[in-house]
Structure formats: C-alpha cells, structure tokens
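The complex appears here without one of its protein chains, the remainder shown in place.
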Amino acid sequence: MYITAASTISHQPTFKNAGFSKSIEPLQNNSELIIPNFKEYIDAGLLRRMSKILRMSVTAAKDCLKQAAIDQPGAIIVGTGLGCLQDTEKFLNNFLTIEGLLPPTSFIQSTHNTIAGQISLSIGNHGYNMTHTQNTLSFEYALIDAGLLLGEGNDNIIVGAADEYIELLSIIGEHLHVKSEVNLTSGASFFLVSKEQSVKSLARIKDIETVGLVEDIEESIENFLTNNTLQKSEIDMVLYSDFYDIKDSGQVADFIQRFDVSSEVLNYTNLIGVYPSNSAFAIHYAVDRIQDNNKIKTVLIINRLNKINLGLTLIESLEA
Amino acid sequence: MDTLKEDLKKHIIEELNLEDLQVSDIDDDALLFSTEGIGLDSIDALELIVLMEKYYGIQVTNPDEGKVAFLSINTMADYIEKRKA
Partner (left out) sequence: MAVRITGIGIISAIGLNVAENLFSLENGKSGIGRIQYLDQEGAYLVGEVKCSNEELINRLHVKSRPVSRTSLLGLAAAREAWGGNKLSAKLRTGIISATSVGGMDQTEHFYRNYLGHTNPDFQVLKCHDSGNTTERIAAELGISGYINTLSTACSSGANAIMLGARLIEQGKLDRVLVGGTDALTQFTLNGFRSLMIYDDQWCRPFDESRSGLNLGEGAAFLLLENDKSVELSGNETLACLSGWANAADAYHQTASSPDGRGATLAIQNAIEVSGLSALDISYINAHGTGTKNNDLSESVALLNVFGDNYPDFSSTKPFTGHTLAAAGAIEAVFSVLAIQNNFIFPNLNYSQAILETGLVPSTEFQTDQPVTSVLSNSFGFGGNNSSLVFTVNIS
C-alpha cells in the first residue's frame, strides 16, 4: 500500500506544511488547535453545522484529494476513538435540560460515522464508506480495512483518523486519576493510499498489525519483525507512544532501549498530544521525515497509548 | 409586523448557524429552502419547528404544514400572526 497524499490538522503547524517534522518541538502545555481557513475547503452550507472534528476531517480529506489530483476516491474509511464528542455532549445537554421540542442537529451529528458520511456528502462519493472505532487502535483498523479493499481491486482510498477534545475530558481525567503529562488535544490525519507506486507516492506502508488485549508486547513486536523478515538493527527510526497512565508505564520504553542504538527513537505523543487516534499522526510524521532524509528507510511505529492495546505499523521509503 | 420579521431573522441566523448572514441579507420574500434563496434543507426545517415552539409557543405537529409556512420570512410571519390570533 502506497501513501500518495497525507494531511494533518493538529496543535502543530502540520497543515499544508511539508517538512514540518524538521521544525516542530514537543507540544507546549498551552497549545491550541491550529485552524486553517475551512471555508476554502467546505461549502458554507455544510460548514455552518459542522463541529470541530467534522471541519478538521473534511478539510484534511479534501486536501489529500487535492494533493493527489483525484476527484473521487475509491472508498472512504475513518478511524475514531471517541467520535463526535462535541455534538454528543450537546445533545446530552439538550435532552436532559430542554422541556419542549429538541433541536435534532446535534443528535444527527453525534454518530461516529458522521465524519466519513460528511466526507462522502461533500464530494458526492458513492463508494465504500466505513467507520472503525476501537479505542487507541481505531486508525490501525481503518488502515487494515483499506489494505483489504486494495486487495479486492479498489484503489485510491481516503483513510484517516480524527478525535476532538472537549473540556469534559480533562475533568474526567482528573476524577479517574488518569493524569497525563502531555496535553489532551484534537487532531485529524488523513491519507490517500493506492495500490501501485506512482510519481506522487510518498512512502509505502508495508504492514500493520493490531493486538487487542495484548499480553506480551515484546513477543508481539518480535513476531511482527520476524513476519516482515526484519532485524531490529535494520530499523532506522522507532516512533512510539506510551500509555499516559504513568503509574505502570515504562514497558515500551524498556523495550525500546534494547533497540539497536543507531535507530532514532521518538515518543510521538510528546509532539502531538494525547487523543485516541494519534498514531495516524505518527505515520504522517514518518512520511514527512522520509521525504526529508533519504537515510531513513524503515520506520516502525509502536502504538501503546492504551495499555491493553498494541498497534504496530511498518513504513518504508520508496528506495527501501 | 416588521419587528416580528426582524426578530425572526435574528433567531433563524442564530439557531441555524448562518454565520455569514446578517439580518439585512435576508429578503422578506427570499425562498428559504431554495439554493437561489437561503438554501436551507430538511434538517433546518426541523430546527425551524423547534424555533417556532421556543420563541413563539407555536406547535407545528405536522411537518408538511411547516413546508408551506416556512417558504419565506413573509409566510412565516403570516403563519405566526395567524396562529397567535
């Protein structure tokens, strides 16, 4: 599977900013979502009702189509951990407080598949339209689905992930004693993936694996590398996330210390902040780094944002 | 009547998030549900039903009745006057 286009809207200057990976610093605690001019991408009629997650997603998806110079993708697949929280909370508020008739818009837009649905609606796409929501592995599952579709003869698929921050998340975090050192953030990363390499190809996704209710991370990673006939020493860069419940953390970090010293190791959550589908950003980051540095040929992404789930993604440069 | 129409426009802009519109942008006889006019859709029609109850205490129980009443600001104002009379 080849990545033909990539687009991220986040708390970092990632949007329409190829080469961003060179300049971005770990996220500051007071960071905010960097909002592009949505009106350039979305019709005013559709935009006026859209929450943050919808605006980010439709814009990033459309940016991918523009980069790839493709009008209609073969399919649209979205991963989201928590879905459209802003509208969900709004409708909860409405039906619990309003006595009379209820405004329907926030209910309509509270469903997870509003994201993929709005992308299809905004470009008039009649293809396969899917929404995966599996906690911190939502994006990996969307990507696996894209791989299946390519195998079935579909092509040029929009696949992406998005999650939005609402204030209630911080309040919940405090009450559940899940205090993150890194900020809770919003973000959307979308990609156009294709079956064959083309002049527009940026990198290749070689393999993706998800391990739900993971028991032995180290063994899972070893197996993943073996299946891809890779030695640890052949990996040029490891991008990882570690779960933010600091009490038990450290397992990934320990494992990573045993990687060949020549590989660069980076915790991507420190760059992008915490949201369930932030591993999608890691892929964009890897792609951006690969464009910039031809020594980086093989990148392993280890997603362990949540301690019961492990996501593994292998990205290769086109020269690899 | 003119105040009613002004108020109606204000409420519509607010409730339907018509961010780019001012009260002065909406003609009294512009077709609300036409792309030539304001370009509202069926979700907006439901929002207008809610708006009628919230601000004018008028219950539109039959959505089909709404279709006729919500043609333009003029027809909406007439409808409100009639129902209140």
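Which chain is which? They are A and B, in the order written, and residues in each are numbered from 1.
Just so it is clear, contacts are C-beta pairs under 8 Å (C-beta built on N, C-alpha and C of every residue); 3 or more make two chains touch, one makes a residue touch a chain.
From a predicted model like this one, the values you see are computed outputs, not experimental measurements.
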Hidden partner chain, touching residue among A:17, A:111 or A:201: A:111
Per the touch definition above, residue among A:134, A:241, A:263 or A:278 touching the missing chain: A:134
Footprint left on chain B by the chain that the document does not show: 41-43, 46, 49-50, 63
Missing-partner contacts on chain A, residue numbers: 76, 81-83, 89, 91-93, 95-97, 101-104, 107-114, 116-118, 120-121, 123-135, 137-138, 141, 144-145, 148, 151-152, 172, 175-176, 210-215, 276, 308
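As a convention for this text, only the chains that are shown with their structure count from here on.
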Distance between the centres, which are taken as Cα means, of chain B and chain A, whole angstrom: 40
Sites on chain A touched by chain B in the complex: 44-45, 48-49, 100-105, 108
Chain B residues within the chain A interface of the complex: 15-20, 39, 41, 43, 46-47, 49-50, 53-54, 59
